[in-house]
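Missing here is one protein chain; the remaining ones are kept as they sit in the complex.
And then chain A:
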Amino acid sequence: MHKVNGLNALLKTCSLALILFGACTAQAGVLENVKAHGSLRCGVASDKPGFSIIDNQGRWTGMDADLCRGIAAAVLGDANKVEFIATTGKNRFTALASGEIDVLSRSTSWTADRVASLGVDFTAIWFYDGQGFMTHAEDKIAKLTDLAGATFCLSPGTTSEQNLADYFGKRGLTFRTVVIEKSPELFAAFQKGRCNAITNDMSGLAARRALFNKPDDYPLLPEVISKEPLGAYVAQGDAVWRNIVTWTAYALITAEELGVDSDNVDKLHADKTASADVARLLGTDGNVGKAFSLDSDWAYRAIKQVGNYAQIYDRNLGPQTGLNFPREMNRLWKDGGLLYAPPIR
């Protein structure tokens, strides 16, 4: 444990030094850079179905990819002006701090430690997740403590390893790990029986499980041992940019709440009698967009080109995708979920 802490401290010192360097060299704001560059550089995962992955036509798809498209539509006016850059669990924060990417949209959990010591800022929660477990049916595991002494497959550099250690450590139980970086290999190792259980964010487990040949052979445990609020990160120290990313996500959630979608947004945008909330969201009333250093149509464009949260969710995780991940926590607050966007006014 001690050794790990020492290494952690070293890593933190290094990344802090890097960020200080970055802060000294990068003066221009990200917004200006993005506009000058003509495209948004968005760091994503390359192998997370439903969140960010490449389809047959070579297009990036998924919740995380679509959030980047929404930001590009708001900032640059065109959802296609995104350059997707594949990142790994290990290099994602450094890529952000060094300015290699403008925004990190890679199903990354919001934690105090990351915000405090990695030189990054969290924006808005885009997906509520938690750490779950998948087991082999023949092992007849009913609850997590049945897995005492078992071997777990997990990916390195994530919060899941720490959570597992905490959960088992507190109860005086032991466990062993098989650590594999790439998720296809990780799940293949689990299926081949190299470990008794695999742990990951529930969304990742459920998405992958839906694609197994016999999903019923791999039951999910009912326990969820952590809170994983996922969303986009930006580099620290640029409030303008952080606001833009944060509120683009909120605008897409608000659009669902107000019943604005990509089909009716044109009508509502032209409609002088639309409700005050809709008018403010679409920029026909007030000047929220201008306060964000954008124009008043920012949210209108994002909704028009990418759709509202419900549309994005259905497109990427809905029944016709084969993943069919239930919305549960990710329903709107008024439908019993946790999605709650602050008012746009």
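Points to keep in mind about this one:
Criterion: contacts are C-beta pairs under 8 Å (C-beta built on N, C-alpha and C of every residue); 3 or more make two chains touch, one makes a residue touch a chain; residues count from 1.
Assume contacts and distances are computed from a predicted model.
According to UniProt, the chain absent from the figure is "Amino acid ABC transporter permease", selected among "Amino acid ABC transporter permease", "Acyl carrier protein", "Formate dehydrogenase beta subunit" or "NADH-quinone oxidoreductase subunit NuoE". The residue touching the chain not shown here, chosen from A:N56, A:T174 or A:T273, is A:N56.
Although one chain is not drawn, the whole complex shows that of A:D78, A:E100, A:D146 or A:D297 it is A:E100 that touches it.
Considering the complete assembly, chain A touches the hidden chain via residues 18, 21-22, 25-28, 39, 41, 43, 46-50, 53-58, 83-88, 90-91, 94-95, 98-100, 182-185, 188, 207-208, 210-213, 321-323.
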